[in-house]
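Other chains dropped; remaining ones untouched in position.
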Amino acid sequence: LRQGFAEVIYCAGKTAEQVVAIAEKLSAQGGGNILATRATPEVYAAVLERIPDAEYHSLARTIMIRRGKQEKIGNILVLSAGTSDLPVAEEAAITAEMMGNHVERVYDTGVAGIHRLLSQTEKLRYARVIIVVAGMEGALASVVGGLVDRPVIAVPTSVGYGASFGGLAALLAMLNSCASGVSVVNIDNGFGAGYQASLINHLGEN
Amino acid sequence: LRQGFAEVIYCAGKTAEQVVAIAEKLSAQGGGNILATRATPEVYAAVLERIPDAEYHSLARTIMIRRGKQEKIGNILVLSAGTSDLPVAEEAAITAEMMGNHVERVYDTGVAGIHRLLSQTEKLRYARVIIVVAGMEGALASVVGGLVDRPVIAVPTSVGYGASFGGLAALLAMLNSCASGVSVVNIDNGFGAGYQASLINHLGEN
């Protein structure tokens, strides 16, 4: 049995019809929440016609179909460095919420203004798992990793230009973090970070 | 306060004298276990002169100085793909053990003989966190990630030749895993995987 908290549809490379068909089938099966990632507004429009309570988060490009009452446990903290990282940060946060986790968001805390981050120490310490979303030089993961003794999941983003090479600079920086307790997912993979954070957060429950 | 279960010395780029000095200082402070990674036999010899109960694991290149009685909680599973991946797998396993975790080892379960892995399903399901160590094409992480609903920490190794480009092939494969719940640490970074696995495993305890 896989996770059970939510079924996930990855929309990239699927037609609107394919997504609708999968969503309807999952919806008919009853069960938990349904989450569709990388969904365009067109895909959402098609889903909405058949599933009227489907919601859409345009920044995160996710469709959320909430089913039943879900108990949420906590606490997952999502940190992001800059405004342009928000879509990925929200994909991570929404994924974790749909899978039954309390999520705290602290955005726009890039390392160039380190005091903004340091003023959030209470939230940093309260979290069980921390997701750090950052593009460009990806330095936030190392600073956060050094401040906490909780698992940090780092998400490099493709935000940047020139020698960021589509997120490669942030990815390499995060993999080479001098702070212990940091692991990394694919560039822009907010979903993957939210999913693993949920698995970790639920460990204490079983 | 950082972790507390064990103090860690990273020996690469340090002289034997520097390592000995740090180890003695930590040892004098009392407290928990001391672990030194990437330690050559020469560094161990120097440490042994001053700390007679220091142990050495030559494959993993770790020095272990055990202090007090440590309670271990469980369960972390370390899987590795091939014989040449053992040094990295052992670095991960020893790190987790020194930080107070029960560690189960299942080695030599490369995907080219998938039935060896499938015959270990009980251990796979019993584990709370799984560390997957693999070089070459790094495919083991994806297969394991698909079999379990537990967090998987993937460690690419530099094992291979030609187009493995020093572990790059395994690293990229693991970052692109189609299985959910997989995150990745640096090439050959057994320590980092063991450390994060311990953080995750101890979440349930607090």
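Here the chain labels run A and B in written order, and each chain numbers its own residues starting at 1.
Here, a contact is a pair of C-beta atoms (placed from the backbone, for glycine too) under 8 Å apart; a residue touches a chain by one contact, two chains touch by 3 or more.
Not measured: the values here are computed from a predicted model.
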{"item": "Number of identical chains in the entire complex, 2 depicted", "value": "8"}
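Going forward, only the chains that are shown with their structure count from here on.
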{"item": "Subunit A-touching residues of subunit B, taken from the complex the two chains share", "value": "1-3, 8, 128-129, 149-151, 153, 171, 175-176, 180-187, 191-193, 195-196, 199-201, 203-204, 206"}
